[in-house]
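With one protein chain held back, the other chains of the complex are shown just where they sit.
Per-chain numbering from 1; labels A and B assigned in written order.
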Amino acid sequence: MVNDIICFEHVTKSFGKRTILQDLNFSVKQGEFITVLGTSGSGKTTTLKMINGLETADGGRISVEGNNLANCDLVKLRRHIGYVIQSIGLFPHMTIAQNISVTPKLLKWDQKRIDQTVNELLTEVGLDPAVYREQMPNQLSGGQQQRVGVARALATNPPILLLDEPFSALDAITRQSLQKDIKALHEKMPDKTFFFVTHDINEALYLGDRVMVVNHGQIEQFASPKQVVDHPASEFVSQLLATVRQNRALWEDLK
Amino acid sequence: MLEQIIKYFENSAGEYCLYLGQHLELCFISLTAAILIGLPLGYLGSKNAYLAKICQTFSQLLRIVPSLAVIFILIPIIGTGMLPAILALVFLGLAPIVTNTIVGINEIPNSIKEVGLSLGMNEWQLFKQVIVPLALPYWLNGVKLALIEIFASATLAAYIGAGGLGTLIFTGLSLYRMDYVIVGGFSVALISFVIMVGFDLLIRKVKQNG
(Lines give C-alpha, C1' and ligand atoms only; values in the text may rest on other atoms or scores of the structure.)
Protein backbone atom coordinates (compact mmCIF):
# COMPACT_ATOMS: atom_id res chain seq x y z
CA MET A 1 0.00 0.00 0.00
CA VAL A 2 3.04 2.29 0.35
CA ASN A 3 2.98 3.19 -3.33
CA ASP A 4 -0.68 4.14 -3.46
CA ILE A 5 -0.55 7.86 -4.10
CA ILE A 6 -4.30 8.25 -4.53
CA CYS A 7 -6.75 5.98 -2.75
CA PHE A 8 -10.58 6.06 -2.75
CA GLU A 9 -12.42 3.81 -0.29
CA HIS A 10 -16.24 3.53 -0.36
CA VAL A 11 -16.60 7.11 -1.58
CA THR A 12 -20.13 8.41 -2.16
CA LYS A 13 -21.36 11.77 -3.43
CA SER A 14 -24.69 13.24 -4.40
CA PHE A 15 -25.86 16.71 -5.42
CA GLY A 16 -29.25 17.15 -3.83
CA LYS A 17 -31.25 14.07 -4.74
CA ARG A 18 -29.03 13.10 -7.66
CA THR A 19 -26.48 10.44 -6.79
CA ILE A 20 -23.22 11.08 -8.61
CA LEU A 21 -20.95 8.45 -7.10
CA GLN A 22 -22.02 5.30 -5.33
CA ASP A 23 -19.39 3.41 -3.41
CA LEU A 24 -16.30 4.24 -5.44
CA ASN A 25 -13.16 2.22 -4.71
CA PHE A 26 -9.84 2.45 -6.50
CA SER A 27 -6.19 3.20 -5.95
CA VAL A 28 -3.48 4.67 -8.13
CA LYS A 29 0.24 3.97 -7.87
CA GLN A 30 2.88 6.64 -8.04
CA GLY A 31 3.99 7.34 -11.61
CA GLU A 32 0.94 5.90 -13.34
CA PHE A 33 -0.80 7.68 -16.20
CA ILE A 34 -4.48 7.07 -15.48
CA THR A 35 -7.16 8.00 -18.00
CA VAL A 36 -10.75 8.20 -16.81
CA LEU A 37 -13.27 7.58 -19.56
CA GLY A 38 -16.97 8.30 -19.29
CA THR A 39 -19.91 10.12 -20.83
CA SER A 40 -21.00 13.49 -19.48
CA GLY A 41 -22.73 13.09 -16.13
CA SER A 42 -20.91 9.86 -15.37
CA GLY A 43 -19.18 11.41 -12.36
CA LYS A 44 -15.69 11.49 -13.85
CA THR A 45 -15.08 15.21 -13.31
CA THR A 46 -16.48 15.01 -9.79
CA THR A 47 -14.04 12.21 -9.04
CA LEU A 48 -11.15 14.35 -10.27
CA LYS A 49 -12.25 17.38 -8.26
CA MET A 50 -12.37 15.25 -5.12
CA ILE A 51 -8.65 14.53 -5.39
CA ASN A 52 -7.75 18.17 -4.73
CA GLY A 53 -10.72 18.82 -2.48
CA LEU A 54 -12.74 21.11 -4.79
CA GLU A 55 -15.57 18.67 -4.08
CA THR A 56 -15.83 16.86 -0.80
CA ALA A 57 -17.08 13.32 -0.34
CA ASP A 58 -20.37 12.65 1.45
CA GLY A 59 -19.08 9.34 2.74
CA GLY A 60 -16.02 7.11 2.58
CA ARG A 61 -12.34 7.96 2.71
CA ILE A 62 -10.03 9.63 0.22
CA SER A 63 -6.30 9.75 0.79
CA VAL A 64 -3.67 11.51 -1.28
CA GLU A 65 0.04 10.85 -0.61
CA GLY A 66 -1.04 8.99 2.51
CA ASN A 67 -2.97 11.95 3.99
CA ASN A 68 -6.66 11.61 4.69
CA LEU A 69 -8.33 14.55 2.89
CA ALA A 70 -10.97 14.90 5.59
CA ASN A 71 -8.37 16.24 8.01
CA CYS A 72 -5.64 17.96 6.07
CA ASP A 73 -4.97 21.53 4.95
CA LEU A 74 -6.52 21.71 1.47
CA VAL A 75 -4.82 24.97 0.50
CA LYS A 76 -1.40 23.42 1.20
CA LEU A 77 -2.34 20.19 -0.54
CA ARG A 78 -3.45 21.99 -3.70
CA ARG A 79 -0.08 23.66 -4.07
CA HIS A 80 1.25 20.09 -4.48
CA ILE A 81 -1.25 19.08 -7.14
CA GLY A 82 -1.22 20.48 -10.67
CA TYR A 83 -4.60 21.11 -12.30
CA VAL A 84 -5.47 21.70 -15.96
CA ILE A 85 -9.06 22.32 -17.05
CA GLN A 86 -10.86 22.27 -20.34
CA SER A 87 -11.19 25.83 -21.61
CA ILE A 88 -10.92 29.11 -19.79
CA GLY A 89 -8.30 27.87 -17.39
CA LEU A 90 -5.91 30.80 -17.75
CA PHE A 91 -6.59 34.00 -15.85
CA PRO A 92 -7.52 36.52 -18.56
CA HIS A 93 -6.06 39.46 -16.64
CA MET A 94 -2.54 38.04 -16.23
CA THR A 95 0.26 37.58 -18.75
CA ILE A 96 1.50 34.08 -19.59
CA ALA A 97 4.45 34.47 -17.21
CA GLN A 98 2.16 35.74 -14.43
CA ASN A 99 -0.23 32.85 -14.98
CA ILE A 100 2.54 30.31 -14.63
CA SER A 101 4.01 31.96 -11.56
CA VAL A 102 0.80 32.13 -9.49
CA THR A 103 1.63 29.20 -7.22
CA PRO A 104 5.40 29.93 -6.96
CA LYS A 105 4.48 33.44 -5.83
CA LEU A 106 2.06 32.05 -3.27
CA LEU A 107 4.97 29.95 -2.01
CA LYS A 108 7.12 33.11 -1.90
CA TRP A 109 9.89 31.94 -4.20
CA ASP A 110 12.41 34.65 -5.11
CA GLN A 111 11.89 36.37 -8.45
CA LYS A 112 15.03 34.91 -10.06
CA ARG A 113 13.93 31.35 -9.38
CA ILE A 114 10.42 32.14 -10.66
CA ASP A 115 11.72 33.66 -13.91
CA GLN A 116 13.98 30.71 -14.49
CA THR A 117 11.21 28.21 -13.84
CA VAL A 118 8.83 30.04 -16.19
CA ASN A 119 11.40 29.92 -18.99
CA GLU A 120 12.16 26.25 -18.42
CA LEU A 121 8.51 25.27 -18.33
CA LEU A 122 7.58 27.22 -21.46
CA THR A 123 10.44 25.53 -23.31
CA GLU A 124 9.31 22.20 -21.91
CA VAL A 125 5.82 22.57 -23.41
CA GLY A 126 7.17 23.80 -26.73
CA LEU A 127 6.65 27.59 -26.49
CA ASP A 128 9.50 30.07 -26.94
CA PRO A 129 9.74 32.09 -23.68
CA ALA A 130 11.12 35.13 -25.50
CA VAL A 131 7.95 35.30 -27.61
CA TYR A 132 5.24 34.20 -25.21
CA ARG A 133 6.24 35.30 -21.69
CA GLU A 134 4.63 38.74 -21.81
CA GLN A 135 1.63 37.92 -24.01
CA MET A 136 -1.94 37.83 -22.72
CA PRO A 137 -3.91 34.56 -22.89
CA ASN A 138 -6.35 35.87 -25.53
CA GLN A 139 -3.42 36.47 -27.91
CA LEU A 140 -2.71 32.72 -28.00
CA SER A 141 -4.44 29.98 -29.96
CA GLY A 142 -6.45 27.37 -28.05
CA GLY A 143 -3.68 24.80 -28.33
CA GLN A 144 -1.04 27.25 -27.10
CA GLN A 145 -3.24 28.28 -24.18
CA GLN A 146 -3.58 24.66 -23.16
CA ARG A 147 0.21 24.23 -23.35
CA VAL A 148 0.51 27.17 -20.94
CA GLY A 149 -2.11 25.48 -18.75
CA VAL A 150 0.08 22.39 -18.54
CA ALA A 151 3.18 24.50 -17.84
CA ARG A 152 1.34 26.30 -15.04
CA ALA A 153 0.22 23.03 -13.51
CA LEU A 154 3.84 21.83 -13.47
CA ALA A 155 5.19 25.05 -11.94
CA THR A 156 5.88 23.73 -8.46
CA ASN A 157 7.01 20.33 -9.71
CA PRO A 158 3.97 18.61 -8.16
CA PRO A 159 3.91 14.80 -7.79
CA ILE A 160 0.32 14.66 -9.12
CA LEU A 161 -1.18 16.28 -12.21
CA LEU A 162 -4.97 16.42 -12.66
CA LEU A 163 -6.23 17.06 -16.20
CA ASP A 164 -9.95 17.58 -16.80
CA GLU A 165 -10.70 17.08 -20.51
CA PRO A 166 -7.84 19.44 -21.33
CA PHE A 167 -7.92 18.89 -25.09
CA SER A 168 -11.61 18.40 -25.81
CA ALA A 169 -12.22 21.96 -27.06
CA LEU A 170 -9.40 21.78 -29.62
CA ASP A 171 -9.48 20.77 -33.28
CA ALA A 172 -8.40 17.26 -34.22
CA ILE A 173 -4.90 18.12 -35.45
CA THR A 174 -3.96 20.33 -32.49
CA ARG A 175 -5.42 17.74 -30.14
CA GLN A 176 -3.29 14.99 -31.62
CA SER A 177 -0.07 16.96 -31.33
CA LEU A 178 -0.84 17.82 -27.71
CA GLN A 179 -1.65 14.19 -26.95
CA LYS A 180 1.74 13.15 -28.31
CA ASP A 181 3.48 15.85 -26.30
CA ILE A 182 1.75 15.05 -23.02
CA LYS A 183 2.65 11.37 -23.44
CA ALA A 184 6.28 12.32 -24.09
CA LEU A 185 6.17 14.64 -21.08
CA HIS A 186 5.02 11.85 -18.81
CA GLU A 187 7.75 9.55 -20.12
CA LYS A 188 10.29 12.23 -19.23
CA MET A 189 8.99 12.44 -15.66
CA PRO A 190 8.11 8.87 -14.73
CA ASP A 191 7.67 9.67 -11.02
CA LYS A 192 4.71 11.93 -11.64
CA THR A 193 1.18 10.61 -11.47
CA PHE A 194 -1.16 11.87 -14.21
CA PHE A 195 -4.92 11.66 -13.70
CA PHE A 196 -6.56 12.50 -17.02
CA VAL A 197 -10.33 12.74 -17.53
CA THR A 198 -11.71 12.43 -21.07
CA HIS A 199 -14.79 11.38 -23.02
CA ASP A 200 -12.75 10.40 -26.05
CA ILE A 201 -12.09 6.64 -26.10
CA ASN A 202 -9.17 6.91 -28.54
CA GLU A 203 -7.49 9.46 -26.30
CA ALA A 204 -8.08 7.30 -23.22
CA LEU A 205 -6.63 4.18 -24.83
CA TYR A 206 -3.69 6.02 -26.37
CA LEU A 207 -2.55 7.88 -23.25
CA GLY A 208 -3.40 5.67 -20.29
CA ASP A 209 -1.19 3.12 -18.55
CA ARG A 210 -4.54 2.10 -17.11
CA VAL A 211 -8.01 3.17 -18.23
CA MET A 212 -10.83 3.67 -15.75
CA VAL A 213 -14.22 3.39 -17.46
CA VAL A 214 -16.90 5.13 -15.39
CA ASN A 215 -20.66 4.97 -15.91
CA HIS A 216 -23.42 6.22 -13.62
CA GLY A 217 -20.97 6.82 -10.80
CA GLN A 218 -19.55 3.32 -10.84
CA ILE A 219 -16.37 1.86 -12.25
CA GLU A 220 -17.18 -0.54 -15.11
CA GLN A 221 -13.58 -1.52 -15.70
CA PHE A 222 -10.16 -0.37 -14.52
CA ALA A 223 -7.41 -2.07 -16.50
CA SER A 224 -4.68 -1.61 -19.08
CA PRO A 225 -5.79 -0.47 -22.56
CA LYS A 226 -4.95 -3.89 -23.98
CA GLN A 227 -7.07 -5.68 -21.40
CA VAL A 228 -9.95 -3.29 -21.99
CA VAL A 229 -9.83 -3.99 -25.71
CA ASP A 230 -9.32 -7.74 -25.37
CA HIS A 231 -11.67 -8.39 -22.45
CA PRO A 232 -14.31 -5.70 -22.07
CA ALA A 233 -15.76 -6.20 -18.61
CA SER A 234 -19.31 -5.07 -19.32
CA GLU A 235 -21.90 -4.31 -21.96
CA PHE A 236 -21.15 -0.59 -21.62
CA VAL A 237 -17.44 -1.05 -22.31
CA SER A 238 -18.24 -3.18 -25.36
CA GLN A 239 -20.52 -0.45 -26.66
CA LEU A 240 -17.76 2.11 -26.31
CA LEU A 241 -15.36 -0.16 -28.17
CA ALA A 242 -17.92 -0.75 -30.89
CA THR A 243 -17.68 2.92 -31.88
CA VAL A 244 -13.95 2.46 -32.51
CA ARG A 245 -14.56 -0.68 -34.55
CA GLN A 246 -17.24 1.07 -36.56
CA ASN A 247 -14.85 3.88 -37.42
CA ARG A 248 -12.20 1.41 -38.42
CA ALA A 249 -14.66 -0.50 -40.60
CA LEU A 250 -15.66 2.72 -42.31
CA TRP A 251 -11.99 3.50 -42.84
CA GLU A 252 -11.34 0.10 -44.43
CA ASP A 253 -14.43 0.45 -46.65
CA LEU A 254 -13.29 3.80 -47.95
CA LYS A 255 -9.83 2.50 -48.71
CA MET B 1 -26.55 86.66 -25.30
CA LEU B 2 -22.84 85.93 -25.47
CA GLU B 3 -22.13 89.40 -24.13
CA GLN B 4 -24.39 88.79 -21.17
CA ILE B 5 -22.59 85.57 -20.40
CA ILE B 6 -19.16 87.19 -20.58
CA LYS B 7 -20.46 89.96 -18.36
CA TYR B 8 -21.71 87.40 -15.86
CA PHE B 9 -18.27 85.88 -15.57
CA GLU B 10 -16.67 89.32 -15.24
CA ASN B 11 -18.99 90.36 -12.45
CA SER B 12 -19.66 87.14 -10.63
CA ALA B 13 -16.66 84.83 -11.09
CA GLY B 14 -16.43 84.46 -7.33
CA GLU B 15 -20.06 83.44 -7.03
CA TYR B 16 -19.64 80.95 -9.86
CA CYS B 17 -16.64 79.36 -8.17
CA LEU B 18 -18.58 79.12 -4.94
CA TYR B 19 -21.43 77.25 -6.63
CA LEU B 20 -19.01 75.00 -8.47
CA GLY B 21 -17.16 74.25 -5.24
CA GLN B 22 -20.38 73.46 -3.37
CA HIS B 23 -21.52 71.21 -6.18
CA LEU B 24 -18.28 69.23 -6.33
CA GLU B 25 -18.14 68.96 -2.54
CA LEU B 26 -21.69 67.63 -2.44
CA CYS B 27 -20.88 65.03 -5.11
CA PHE B 28 -17.57 64.01 -3.58
CA ILE B 29 -18.98 63.39 -0.11
CA SER B 30 -22.02 61.54 -1.42
CA LEU B 31 -20.05 59.37 -3.84
CA THR B 32 -17.49 58.43 -1.19
CA ALA B 33 -20.22 57.44 1.23
CA ALA B 34 -22.09 55.51 -1.47
CA ILE B 35 -18.92 53.58 -2.36
CA LEU B 36 -18.11 52.84 1.29
CA ILE B 37 -21.59 51.44 1.86
CA GLY B 38 -22.20 49.99 -1.60
CA LEU B 39 -19.03 47.94 -2.03
CA PRO B 40 -19.38 45.72 1.05
CA LEU B 41 -23.12 45.47 0.44
CA GLY B 42 -22.50 44.35 -3.14
CA TYR B 43 -19.92 41.81 -2.01
CA LEU B 44 -22.40 40.36 0.49
CA GLY B 45 -25.05 40.38 -2.25
CA SER B 46 -22.81 38.31 -4.51
CA LYS B 47 -22.63 35.66 -1.79
CA ASN B 48 -26.29 35.69 -0.89
CA ALA B 49 -28.89 35.29 -3.64
CA TYR B 50 -31.68 36.54 -1.36
CA LEU B 51 -29.91 39.82 -0.62
CA ALA B 52 -29.04 40.17 -4.31
CA LYS B 53 -32.72 39.84 -5.20
CA ILE B 54 -33.68 42.54 -2.69
CA CYS B 55 -31.02 44.93 -4.03
CA GLN B 56 -32.12 44.29 -7.59
CA THR B 57 -35.81 44.89 -6.91
CA PHE B 58 -34.97 47.96 -4.90
CA SER B 59 -32.87 49.51 -7.66
CA GLN B 60 -35.51 48.70 -10.29
CA LEU B 61 -38.09 50.44 -8.17
CA LEU B 62 -35.78 53.40 -7.67
CA ARG B 63 -35.62 53.83 -11.46
CA ILE B 64 -39.26 54.78 -11.62
CA VAL B 65 -39.33 56.88 -8.45
CA PRO B 66 -38.50 60.51 -9.28
CA SER B 67 -35.14 61.57 -7.84
CA LEU B 68 -36.88 64.86 -7.16
CA ALA B 69 -39.17 63.07 -4.71
CA VAL B 70 -36.22 61.35 -3.00
CA ILE B 71 -34.59 64.75 -2.54
CA PHE B 72 -37.74 66.51 -1.35
CA ILE B 73 -39.16 63.90 0.96
CA LEU B 74 -36.75 64.47 3.86
CA ILE B 75 -37.27 68.23 4.01
CA PRO B 76 -40.35 68.30 6.24
CA ILE B 77 -38.53 65.91 8.59
CA ILE B 78 -34.97 67.23 8.89
CA GLY B 79 -35.20 70.61 7.20
CA THR B 80 -33.15 72.03 4.35
CA GLY B 81 -29.41 72.27 3.63
CA MET B 82 -26.50 69.98 2.90
CA LEU B 83 -27.40 67.08 5.16
CA PRO B 84 -30.74 66.05 3.62
CA ALA B 85 -29.18 66.55 0.18
CA ILE B 86 -26.27 64.26 0.98
CA LEU B 87 -28.55 61.60 2.46
CA ALA B 88 -30.71 61.63 -0.64
CA LEU B 89 -27.73 61.56 -3.02
CA VAL B 90 -26.06 58.65 -1.20
CA PHE B 91 -29.31 56.77 -1.43
CA LEU B 92 -29.58 57.44 -5.18
CA GLY B 93 -25.94 56.51 -5.82
CA LEU B 94 -26.09 53.21 -3.92
CA ALA B 95 -28.23 51.31 -6.41
CA PRO B 96 -25.86 51.29 -9.41
CA ILE B 97 -22.82 50.56 -7.25
CA VAL B 98 -24.42 47.63 -5.46
CA THR B 99 -25.99 46.03 -8.55
CA ASN B 100 -22.83 46.37 -10.64
CA THR B 101 -20.66 44.95 -7.89
CA ILE B 102 -22.95 41.94 -7.69
CA VAL B 103 -23.01 41.45 -11.46
CA GLY B 104 -19.23 41.91 -11.72
CA ILE B 105 -18.49 39.21 -9.17
CA ASN B 106 -21.17 36.82 -10.39
CA GLU B 107 -20.03 37.15 -14.02
CA ILE B 108 -16.69 35.55 -13.15
CA PRO B 109 -16.97 31.93 -14.29
CA ASN B 110 -16.93 29.39 -11.52
CA SER B 111 -14.16 27.47 -13.25
CA ILE B 112 -11.81 30.46 -12.90
CA LYS B 113 -12.43 30.52 -9.15
CA GLU B 114 -11.83 26.76 -9.01
CA VAL B 115 -8.54 27.15 -10.86
CA GLY B 116 -7.47 29.76 -8.34
CA LEU B 117 -8.31 27.45 -5.46
CA SER B 118 -6.59 24.48 -7.06
CA LEU B 119 -3.43 26.52 -7.58
CA GLY B 120 -3.40 26.81 -3.81
CA MET B 121 -4.93 30.24 -3.22
CA ASN B 122 -6.82 30.77 0.01
CA GLU B 123 -10.07 32.78 0.02
CA TRP B 124 -8.32 36.11 0.57
CA GLN B 125 -5.71 35.52 -2.13
CA LEU B 126 -8.44 34.45 -4.54
CA PHE B 127 -10.35 37.63 -3.75
CA LYS B 128 -7.34 39.91 -4.18
CA GLN B 129 -5.69 38.30 -7.19
CA VAL B 130 -8.66 37.04 -9.19
CA ILE B 131 -12.03 38.41 -8.14
CA VAL B 132 -11.10 42.09 -7.69
CA PRO B 133 -9.20 42.53 -10.98
CA LEU B 134 -11.88 40.72 -12.99
CA ALA B 135 -14.81 42.54 -11.36
CA LEU B 136 -13.11 45.93 -11.57
CA PRO B 137 -14.50 47.09 -14.96
CA TYR B 138 -18.07 46.34 -13.82
CA TRP B 139 -17.50 48.04 -10.54
CA LEU B 140 -16.05 51.14 -12.22
CA ASN B 141 -19.07 51.21 -14.49
CA GLY B 142 -21.27 51.18 -11.39
CA VAL B 143 -19.29 54.07 -9.89
CA LYS B 144 -19.64 55.98 -13.17
CA LEU B 145 -23.42 55.54 -13.22
CA ALA B 146 -23.59 56.47 -9.55
CA LEU B 147 -21.56 59.62 -10.09
CA ILE B 148 -23.66 60.67 -13.08
CA GLU B 149 -26.82 60.11 -11.05
CA ILE B 150 -25.43 61.93 -8.02
CA PHE B 151 -24.13 64.79 -10.13
CA ALA B 152 -27.46 65.20 -11.93
CA SER B 153 -29.50 65.05 -8.76
CA ALA B 154 -27.16 67.46 -7.02
CA THR B 155 -28.37 70.15 -9.45
CA LEU B 156 -31.85 69.60 -8.05
CA ALA B 157 -30.53 69.91 -4.51
CA ALA B 158 -30.47 73.68 -5.09
CA TYR B 159 -34.21 73.57 -4.39
CA ILE B 160 -33.59 72.36 -0.86
CA GLY B 161 -30.93 74.96 -0.15
CA ALA B 162 -27.84 72.86 -0.67
CA GLY B 163 -26.35 75.31 -3.16
CA GLY B 164 -24.36 74.18 -6.17
CA LEU B 165 -24.66 74.90 -9.88
CA GLY B 166 -28.38 74.14 -9.79
CA THR B 167 -28.79 77.43 -7.94
CA LEU B 168 -27.85 79.28 -11.13
CA ILE B 169 -30.48 77.49 -13.21
CA PHE B 170 -33.06 77.81 -10.48
CA THR B 171 -32.43 81.54 -10.05
CA GLY B 172 -32.33 82.04 -13.81
CA LEU B 173 -35.64 80.28 -14.29
CA SER B 174 -37.41 82.26 -11.61
CA LEU B 175 -35.98 85.67 -12.63
CA TYR B 176 -36.13 84.79 -16.33
CA ARG B 177 -32.42 85.53 -16.65
CA MET B 178 -31.26 83.51 -19.64
CA ASP B 179 -27.56 84.13 -18.96
CA TYR B 180 -27.83 82.36 -15.58
CA VAL B 181 -29.75 79.47 -17.10
CA ILE B 182 -27.24 79.01 -19.92
CA VAL B 183 -24.15 79.28 -17.73
CA GLY B 184 -25.58 76.85 -15.18
CA GLY B 185 -27.00 74.38 -17.68
CA PHE B 186 -23.92 74.41 -19.85
CA SER B 187 -21.51 73.90 -16.95
CA VAL B 188 -23.51 70.98 -15.65
CA ALA B 189 -23.73 69.37 -19.11
CA LEU B 190 -20.02 69.85 -19.71
CA ILE B 191 -18.96 68.31 -16.41
CA SER B 192 -21.26 65.34 -17.06
CA PHE B 193 -19.53 64.78 -20.41
CA VAL B 194 -16.16 64.91 -18.74
CA ILE B 195 -17.26 62.40 -16.10
CA MET B 196 -18.65 60.01 -18.68
CA VAL B 197 -15.79 60.18 -21.16
CA GLY B 198 -13.21 60.04 -18.37
CA PHE B 199 -14.73 56.92 -16.86
CA ASP B 200 -15.16 55.29 -20.26
CA LEU B 201 -11.46 55.79 -20.98
CA LEU B 202 -10.52 54.50 -17.54
CA ILE B 203 -12.68 51.40 -17.95
CA ARG B 204 -11.22 50.72 -21.38
CA LYS B 205 -7.72 51.00 -19.96
CA VAL B 206 -8.51 48.67 -17.06
CA LYS B 207 -10.00 46.16 -19.49
CA GLN B 208 -6.91 46.28 -21.70
CA ASN B 209 -4.63 45.65 -18.79
CA GLY B 210 -6.84 42.79 -17.72
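In this text, a residue touches a chain if its C-beta (ideal position, glycine included) is under 8 Å from a C-beta of that chain, and two chains touch if they have at least 3 such contacts.
Definition applied: contacts and distances are computed from a predicted model.
Per its UniProt record, the hidden chain corresponds to "Glycine betaine/choline ABC transporter permease component" from the list "Glycine betaine/choline ABC transporter permease component", "Spore germination protein B3", "Citrate lyase alpha chain" or "Hydrogenase iron-sulfur subunit". Put simply, the hidden chain is in touch with B once you look at the whole complex. Residue in contact with the omitted chain (choice from B:Tyr43, B:Phe127 or B:Tyr159): B:Tyr159. One chain of the complex is left out; on subunit B, the residues touching it are 1, 61, 63-69, 72-73, 75-77, 148, 151-153, 155-156, 159-160, 166, 169-170, 172-173, 178, 181-182, 184-186, 188-189, 192-193, 195-196.
One rule holds in what follows: only the chains that are shown with their structure count from here on.
For this pair, subunit A with subunit B, the centres built from the Cα atoms lie 47 Å apart.
Those residues of subunit B that touch subunit A in the complex are listed here as 109, 111-112, 114-122, 125, 129-130, 133-134, 209-210. On the side of subunit A, the complex with subunit B involves touching residues 49, 52, 54, 75-76, 78-79, 81, 83, 85-89, 91-93, 102-103, 106-107, 152, 162.
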